[in-house]
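Apart from one protein chain that is not included, each protein chain of the complex appears where it belongs.
To keep things simple, chains are lettered A and B as they appear, and every chain counts its residues starting from 1.
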Amino acid sequence: MPQLNRDLLTGLLFIAIGGLGLWLGASLEAGTVGEMQAGYYPRLVCLLMVALGSLVALLGLLRQGELPERWHWWPLLMVAVAPLAFALLFDSAGFALTLAAVALLASLAGRMLNPWRMLVLAVVLVAMNIGLFVFVLGLPLRLWPRI
Amino acid sequence: MQDLLGNLAMGFGVALSLQNIGLCFIGCALGTAIGVLPGIGPLPTVALLLPFTFSLDPTGALIMLAGVFYGAQYGGSTTAILARLPGETSSVVTCLDGYAMALKGQAGTALALAAIGSLLAGMVTTLLIAAAGPPLADIALLFHSADYVSVMVLGLISAVVMAHGSVLKALLMILLGLLLGSVGTDVATGEYRFTLGLDMLADGIGFVPISMGLFGLAEIMINLENRGGRGVIAKAVGSLWPPLAVLRQALPAMLRGTAIGAGFGIMPGGGPTIASFSAYSLEKKMAAQPARFGHGAVEGVAAPEAANNAATQSCFIPMLCLGIPPNALMALMVGAMMVHGIQPGPSIITKQPELFWGMIASMAVGNIILVILNLPLIGIWVRLLQVPYAYLFPAIIVFCAVGTYTVDNSTGDVVLMAVFGVLGYVFRKLDCEPAPLMLGLVLGPLLEENFRRAMVLADGDVTIFVTRPISLGFLLAAAALLAAVLLPSIRRGRQEAFRE
Partner (left out) sequence: MLRRNLLILGTGLLAAPRVHAQAFPSAPMTLICAWPPGGGSDIAMRLVAEAASKKFGVPVVVDNRPGAAGAIGHRAIATARPDGYTFGMFSTAGVAAPYLNANANTIDELEPLAFFGSDPSALQASTASGIASLQDFVTRARANPGKIKNGNDQPGGASFLAVASYEKLMNFRIQKVPYAGYAPTVTALLAGEVDSATVAIPDTIEYHRQGKLKILGVSSAERHFMAPEIPTFKEQGFDVEVGSWRCIAGPKGMPEDRLRTLRSGLLDAMRDPDFLAKARQAGFTTQPGDAATTLARWRADDQLLYTILDEAGLVKARKR
């Protein structure tokens, strides 16, 4: 009875990525070996990926393997959300407020600090980054929201 | 010999002038700074400095620009060791064991090893250039497109050795890197590939958002889930200067790394990245207990750091001796020469001996400047690690976001970084290592370009890769390497099968 395990999942993931590449690149012309067009090389890479992925999945089916260790959704989510907040806020909120938001969201990921310390950390980080990037390196980053 | 000494004396006469020492220092300091900062690399920095050099004499200008280049290699390892953030492509490998050493409380030792390894490699390579530059440069002329392809294949296969998990998974990660490297505008036809209609992908996916995500962010996610969200606890930091036993262990690795680096630097298309990966793989293959690698093996830091610095310097051999640049940065240096009215070519040595020997001598001077500059900094870097992780990791996340943003002024890159952070977490859970992917990403475009050209030249005859002796040699080496890694795991697999 085949069991879900790390190898099987890896194989399936790469088969999916390779398949996605083939699908997205379907409109690219491949050309011939002697005269390759834009699609030849990516298609070759994707096909190899699907083939190797299938092999890994097959080995995973045959061997008994372990399932991935337990997932921890909270740090995964928060560590990813913090930079996303940077991308979303930066254009409208300016450098200082954006960084404060990123720092707060990031420190939430750890669940180790009380709100008071988080706030202090955010203020310190904003000051340090403004000091480094705006004053030392002189980047023309807009500090405050556009009014 | 007499000649060599006389030439070197002339070179040091040029390099040790007050102005040139000053320019060398500026270049090295700037290089270290951009190496430490995530994001901006040596190429744009040299490009930005180019106009400043219009008013300098050509020798001083080139000394400063060269300082930026090898200074960046020095600085790039710092963040790799401290926070698993590879500042430059060539310090990806340093992350593996350098960061592991930092977790064990040996960050100071790792940083010192990196600095000593770089100094040793820099000095040896400088001597090599002085003694045998011109004949070595001719090696570059033996290589055709098909040979470059085989060099890249060997480099990619070496990334398989370094992975300590499954060989097949490492191969899959390389392929993913190659695929990501093909995103953007196809240089040969101008067609868009995999851009999903997004303008930001038209120029391809940058190295910085991917490495910041796969290494930096994923590491934080993993750290936070251990110990119930309390993260890693920084161990007490030991002595900064590596103990004698460690140095004795690292020295042969540094020398081997230097040899590999010097070799790959001369080869066009090689350069520091491929050199550091290969040096690491060699050390792992040679070690009595390869299992130590990835868990803070000193050779795993010493060898690749020596290799990338050696390659950085030996890149100059074909550029100075023949006027042919083996990579984009050297092409910039050739451009800088042309601005000053110096025609690139083999006549530089005879027509501009002060420039040629002055530059070589300045590399020795620059390496010493870098060590003087970097050793005192180690104490400061190490103290950073004593900040409790609860405060440290949000700082790293903010730093990554701002650093990635400033490369191209693009919030899209920051989004990409977050996406690759999640992917990096998934890969960690599936036991897939990210380093081979990075090498695939860096070498992919070169591999495709040379592969396509080799096929045009050979009219689509793929046997060209085995009929050209150089290419065949590299392919055989790659095959041997792959067999050496595959065989034990196949044997192990069979044993497991028997046990069942």
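One rule holds in what follows: a contact is a pair of C-beta atoms (placed from the backbone, for glycine too) under 8 Å apart; a residue touches a chain by one contact, two chains touch by 3 or more.
Remember, it's a predicted structure, so these values are computed and weren't measured experimentally.
J.: Quick one: which of B:Pro344, B:Pro394, B:Gly424 or B:Gly440 touches the chain that's been left out?
T.: B:Pro344
J.: Which one touches the absent chain: B:Val46, B:Leu96 or B:Leu416?
T.: B:Val46
J.: Among B:Leu332, B:Val382 or B:Leu482, which one is in touch with the chain left out?
T.: Missing-chain contact among the listed residues: B:Leu332.
J.: Contacts of chain B with the missing chain: which residues?
T.: Considering the whole complex, chain B reaches the absent chain at 39-40, 43-48, 50-52, 54-55, 140-145, 184-185, 187-192, 202-203, 268, 322-325, 328, 331-336, 338-341, 343-347, 406-409, 449, 453, 456-457.
One rule holds in what follows: only the chains that are shown with their structure count from here on.
J.: Under the touch definition given earlier, write down the residues of chain B that touch chain A in their complex.
T.: Residues of chain B touching chain A: 166, 168-169, 171-172, 175-176, 178-179, 182, 186, 188-189, 191, 193-194, 196, 217, 220-221, 224-225, 229-231, 389-391, 393-395, 397-402, 404-406, 411-412, 414-415, 417-419, 421-422, 425-426, 429-432, 448, 451-452, 455-456, 458-460, 462, 493, 496.
J.: Considering the complex alone, what residue numbers of chain A touch chain B?
T.: Result: residues 6-7, 9-10, 13-14, 17-18, 21, 24-25, 28, 32-42, 45-46, 48-49, 52-53, 55-56, 59, 63, 68-69, 71-72, 74-76, 79-84, 86-88, 90-91, 99, 102-103, 106-107, 109-113, 121-122, 125, 128-129, 133, 139 of chain A touch chain B.
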